[in-house]
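Structure provided below as structure tokens; questions to follow.
Presenting chain A:
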Amino acid sequence: MPEMIDQIFVLLKQWIMGYVPSGLQPLCSAILSVLPILVVFPLLFAITTVLERKGLGRMQNRYGPNRAGPWGILQPAADGIKSLTKEDIVPRSADHLVHLLAPILIVIASFLVYSVVPVGRNMVVVDLNAGVLFFFAIGSMVELAVFMAGWSSRSKYSLLGAMRAIAQMISYEMPMVLSGVVAIMAAGSLSTVTIVNMQAGYTGIWPHWYLFTPWGITGYILFMIAATAESNRCPFDMPEGESEIIAGYFIEYSGFKFALFFVAEYLGMMASSAMAITLFLGGWAAPFSFLTWIPSWFWFFAKLILMLMVFIWIRGTLPRLRMDQLMNFGWKFMLPLSLINIVSAGLWHYLPSGFTRWSVISLLLLLSCFLLSRNLRRNKWFQERTYRFAS
Partner candidate 1 sequence: MNLEEIKSQIEANVPGCSLEILPNASPSGQHSLLVDPEHALTVASFLRDGASPHFDYCSNVTGIDWPLKETSSKQKTKKIVDGVEKEVEELVKISTGNYLEVVYHLFSQENRQGPLVLRMRTGDRAERVHLPSLTPVWRSAEFQEREVYDLFGIVFDGHPDLRRLLMWEDFTDHPMRKDYVDPDDYEYEPTAHDEVLRRTQAHYAAQEALSGAEEAR
Partner candidate 2 sequence: MSVLTEVSIDTISQPANDHLHGDLLEISMGPHHPSTHGVFRMNIVLDGERVVKLKPVFGYLHRNHEKIAEHETYLGSMPYTDRLDYICSITNNWAYALAVEKLAGIPVPERAEYLRVITGELTRLQNHAGLIGFLLQDMGASGTPLMYAFREREKILDLFEALTGSRMMCNYMRFGGCRRDLPSGWMEHAQKVVDGFPRFLDEFERLLRTNEILMARTQGIGIVTREQAINAGISGPMARASGVNYDLRKVDKYGIYDRFSFRVPLGEHGDVYDRYMMRLLEMRESIEILKQAMRDLPSGPIMDPNTKIRNFRPKAGEAYGRIEAPKGELGFYLISDGGPNPYRYRVRPPSLINLTLLEQMCLGHNVSDVVIILGSVDIVLGEVDR
């Protein structure tokens, strides 16, 4: 029975496929695989926006939206209707075509990356044998779209936003890829499905997630930080830095085009989280062996929502970094650390398993983390201060 529920969507698809003539089968199969993504993730986006607004509200001692529909859950619907019916303004001097293409491209890119994410056992749109590579490659399209948006608007603030976006995203692209490499090394495959399958076993009740290794946790944290930067979330929201460059790259967008950027930002955030889950948190695998009776897709989405909540939590707390600090952090901390992480993952492979391996690798990583962060803090402008008082 648990297997039944676990595979309910797969079975459903097979059942429908039974009625489809064989000539149309590949196409139908593709459509049936794609359809849930088009339904579930936008829905999740809507839920996330409500969660975010209400969650931020709670952190700030208030309720958040609670008037549109019961408990305010229809808020995104209202926002959607409003955006749809809002006037669409394209600046006269803008590059009209690029201005139009940018939001479309960013949404396409944000959707495409989901094709390699396994959301449950046997539940993946396409099991590419270069899945991770595909993910990163398509993910880079977002950068292009953001730059298109900023540049084509021909506003000075959007130009600054675009410049920031491109610099930030390419700088964090590297740590993101390199921190993912460790999982690929351990799994020996670029296929996301294989990577998840490799983590699906248990020792006692503990799962074989890569998170539970020194290089795994380092990789995970690096990946998440890079993912935050890639999806322009606080504290790395410089491209749209509201208090500095007003709205950044989408300053000239109105109506639904603006909403599409919004959608893409959240889809991107969810995609990065999904990839982090796949690479380090065992994908759809249950966290304890005795919980495997709960369907795999439930675990995937539970983990996803948990991670989204962490994003929201961070957004509710932290101020924004500055551009140069962001770049320094990316190039002088994240990149070297992710390279060291690769080396230590390699060492891990060759060292005999047991306590020694654990302690050696942990020590290596902690030491390098300490040295790199000390280098970042070497600046005299980075210390707590004591103050004198005149009476």
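Quick note on selection: all candidates are chains of the complex that A comes from, given by their letters.
The criterion applied here is as follows: contacts are C-beta pairs under 8 Å (C-beta built on N, C-alpha and C of every residue); 3 or more make two chains touch, one makes a residue touch a chain; residues count from 1.
In this text the structure is predicted, and so the values were computed from the model without any measurement.
Undergrad: For chain A, choose the touching candidate in this complex from 1 or 2.
TA: The single touching candidate among 1 or 2 is 2.
Undergrad: Which residues of chain A touch candidate 2 in their complex?
TA: Interface residues on the chain A side: 56, 59-62, 156-157, 159-160, 163-164, 234-235, 237-238, 241-246, 315-325, 379-385, 387-391.
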